[in-house]
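A protein chain is absent from this complex, but the other protein chains hold their places.
For reference, chains read A and B in written order, and residue numbers begin at 1 within each chain.
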Amino acid sequence: MTDANGGLIKGKTGDWEMVIGLEVHAQVTSQSKLFSGAATAFGAAPNSQVSLVDAAMPGMLPVINGHSVEQAVKTGLALNAEINLTSVFERKNYFYPDLPQGYQISQYLQPIVGEGTIELDLPDGATKRVGIERLHMEQDAGKSLHDQHPTMTYVDLNRAGVTLMEIVSKPDMGSAEEAAAFVAKLRAIMRYLGTCDGNMEEGSLRCDVNLSMRRPGAALGTRTETKNVNSIRFVKQAIEYEARRQVQVLEDGGEIVQETRLFDADKGVTRAMRSKEEAHDYRYFPDPDLLPLELDPDWVAALRRALPELPDAKKARFVSDFGLSAYDASILAAERETAEFYESVVEGRDPKLAANWVIGEYFGALNRSGAEPSEAPVDAAKLGGLLDLIADGTISGRIAKEVFEAMWESGQDATAIVAEKGLKQISDSGAIEAIVARIIADNPKQTEDFKSGNDKVIGWFVGQVMKASQGKANPGLVNKILRDKLS
Amino acid sequence: MAGGADLTIAEARDALAKGEVSARELAGAQIAAVEAARPLNAFITETPDQALEMAEASDARRRAGEAGLLEGIPLAIKDLFCTEGVPTTAGSHILDGFTPPYESTVTANLWRNGAVMLGKTNLDEFAMGSSNTTSYHGAVESPWRRPGDNRPLVPGGSSGGSAAAVAARAAPGATGTDTGGSIRQPAAFCGIVGMKPTYGRCSRWGVVAFASSLDQPGPLTRTVRDAAIMLGAMAGHDPKDSTSVDTPVPDYEAALSGDIRGLKIGIPKEYRLDGTPPEIEALWQQGIDWLRHAGAEIRDISLPHTSYALPAYYIIAPAEASSNLARYDGVRYGLRVPGADLTEMYENTRGEGFGAEVKRRVLIGTYVLSAGYYDAYYNKARRVRSLILRDFTEAFETVDAILTPTAPSEAFAVGEKMDDPIAMYLNDVFTVPASLAGLPAISVPAGLGASGLPLGLHLIGRAFDEETLFRTAGVLEAAAGFDAVPQFVADGR
Partner (left out) sequence: MAVDRATVARIAKLARIRLPEQDLDPLAGELSNILTWIEQLSELDTEGVAPMTSVVAVALPKRADEVTDGGYPAKVVGNAPESAHDFFAVPKVVE
């Protein structure tokens, strides 16, 4: 069903290549809007986070939020991009009920951020560098609700005026996987920076997918734009559907119409917008209510110095300093909070043991409970404590899992639980020898079995010893002693 | 003429301070004058109840020992300023029923300084015009008539209602806005003082926007002193307006020393136009003589790109207006004309809601910004604007103020100049360059024309040097001794 050939589609008449570019609209994390002092929180009552400026009342004027500018510059720096010390806000003029001014304040000829790059982490562990064309700041629009009334559309302007960063990639992606990896990495970077929360269900991150098909090595084909795709999964689905649709049209001798399409998430298809969209003439011109935005190079340099360690650097450091696999390092570095959690746990401890536990038990429990790391009942210190008990032989790895579950439920630390439940590992050879001797004595048939060459029976013996010791016997010792006694 | 309604702002301020009259009495007299002036159609909304309330509050403040810069002074407000709880129309059908839940910064400054609101004055629709004949609420008649001629005359525009109200003594002062001449030209036509401050001096917040890079609120008054007093109260930095300049407001009245010895006055040769009536040329020369006699040094200067100012303005202003007026769509306030779908609703609302001149300018503006034309028109006009500013910057290296006529003619009759929009646009030929350069400029009534109607002289100053303008204007005013009174006032109609 999917493009197993890494983006190549096998059509009736031969191979087709995808050429994909993404425009990502990311809502900037801030208290107030880009040009007004109204709040930006998600889910408020209709028109309750709307100032007179957002409602475009007569005589209203924009005043820029300095923090929004900082967020955009930080994001640009993290994308290794050119920061344009002078940028200009322009009006993009068109009519729509959720655009109260009849224009969107955006940036056109002189955006705040120019060309940059981003490294994609692909599923097989490979990386691919993709170009960023630009990043600019603009106002978000309000929301139109078409399903609240049979003949009316309801308009809520709470979202109107929220700061958006529009991040435009170069058309460097060639598969749904790569597109998904782009969004995931961009999202991770912005979450690391705290410039966008990347919460796609709340609409913090929306993607427009530009896609055209061509024969390998041929010139670019006509592209379509599928707007407002609001999950990574839908980005992949939209690409897969649209690529196949275009191939079908082209192979049937048709032409691709350059148009704007929407993704229907229920049906998994893209469709052309129903309204006859006349070619938009946005009549961009510099907004006369705003002066050009000038950035102080020292201020930009200070922001650059203050950037946190970003996902790529963190992943590289986990591999080089801790010897983790690229795969494990990727997983741990995907979110800043969990990366920092791992860094706390790993201090003075075995990195691989720590990695296994964070990725395995800890992430598992986190996902099941739906909690945020900051809310989890087991913090880095507690998990570290548990790992220490494994490292010094107090408990076995297996018992540790039991202890972890109990820690999660009770919030207590490992030492307390081991003591309470008497889970200390039995590492006293004498005690184990006694159990082993008894098991051997009670089970002559299996003993015969083993001695006559069936090595696998040792597993059964180990199981019996563990059962007899309530799982507390040191498995390493049990194995050694069993082999001793059975030979 | 209603009794008591003949005081200037300065005289009223004195009388109030001395207790010779109360704010309430003053308001009462002006309210009667406003009523008497109804035949001029200068007001769209009269606010007598509010005026009396504000006047009483003012008297109470004065008794408590507080008095703002305009304490108890009744003023008329151009209906382009949003006034909280009072209908605001911008002279347009499309704002029918709109009552702002907010107060513009400039009017808030006036009320904070103790002024009293008489009402909202008529204007050309969305401030687009030089005659006040495009208002949805009917044309304004000037209080002036040609002697022996009964035809109604235009007061000029767009602040025609404000100019007419002040000239008719319905209000001692009024606010206006000036984008290409909309305070200065009607002031000249009506024989009063009109001042456009430096762009950024007064806040545009709460003023219905026409052309954002040009619009500037300012005072219309009968005397230069009054204009200085009013501007002092109107001006000031506003953090809600990103184009508002944070520079202190000086005491403009204190600048009226009457002493301009050594001041250099520039006379730009490019303002000498063929077709300008000889009495206007003569008045200009008269103005030069008055200033020279007062000790100023007169210098010929050149502002070479002057003739391109009007066409540049008529690209930039409509372009900005076409975008500023996009919000009038029937969705959130004002008129909504139903349609079969959303697009039809927009088209019907704007088709019916906008008058002919507004439509013309929105169409021109949309056209010059549209794909393929941006560089040829809008960008070109912005380059020309840079050249015009450069002309002034260079001139102001050698002079301190520039003297020109305000308007190329006396007031014309209502209905004249209606065939050709360009003929109407040419009214602003002397005022537009200062607007494009963002420089302060003032019109002072200086004499009468061939038809016995007022003529104004126009002074342009350096950015944020309104003080030199007021000082020089005061000298001109004193020299001219303009004391003609409009027929409407003289006849006591």
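Note that contacts are C-beta pairs under 8 Å (C-beta built on N, C-alpha and C of every residue); 3 or more make two chains touch, one makes a residue touch a chain.
Nothing here was measured: the structure is a model prediction, and the numbers come from that model.
Q: Let's see if you follow the contact definition: name the visible chains touching the chain that is missing.
A: Contacts of the omitted chain with visible chains: A, B.
Q: Which is it among B:I77, B:V362, B:A395 or B:V429 that touches the chain not included here?
A: B:V362
Q: Any idea which of A:M18, A:V113 or A:V155 touches the chain not displayed?
A: Candidates A:M18, A:V113 or A:V155; residue touching the omitted chain: A:V155.
Q: Kindly state which of the options A:A218, A:V257 or A:M273 is in contact with the chain not pictured.
A: Answering carefully, the residue with contact to the hidden chain is A:M273.
Q: Which residue from A:T127, A:S144 or A:N199 sits in contact with the chain not drawn here?
A: Of the candidates A:T127, A:S144 or A:N199, A:S144 is in touch with the missing chain.
Q: Residue-wise, where is chain B in contact with the chain that is not depicted?
A: Interface residues of chain B facing the absent chain: 97-99, 101, 199-200, 213, 239, 242-243, 245-246, 305, 308, 311-312, 314-315, 322, 326, 329-336, 338-348, 350-352, 354, 359-360, 362-364, 366-368, 370, 376-377, 379-387, 389, 420-422, 437-438, 463.
Q: On chain A, what residues meet the omitted chain?
A: Residue positions of chain A that touch the missing chain: 30-32, 36-39, 45-55, 63-69, 88, 95-97, 144-146, 148-157, 262, 273-275, 278, 281, 283, 286, 288, 290-294.
By definition in this document, only the chains that are shown with their structure count from here on.
Q: So, what's the distance in Å between the C-alpha centres of chain B and chain A?
A: Taking the mean C-alpha position of each chain, the two centres sit 58 Å apart.
Q: For chain A, which residues are in contact with chain B within the complex?
A: Touch residues, chain A against chain B: 52, 55-64, 91, 93, 95, 97, 100-103, 153, 155, 281, 283-285, 288-291.
Q: Which bits of chain B are touching chain A when the two form their complex?
A: 81-82, 88, 90, 95, 98, 100-102, 104, 204-209, 211-213, 239-243, 319-320, 322-323, 325-327, 329, 331-333, 342-343, 346, 366, 369-371, 374, 378
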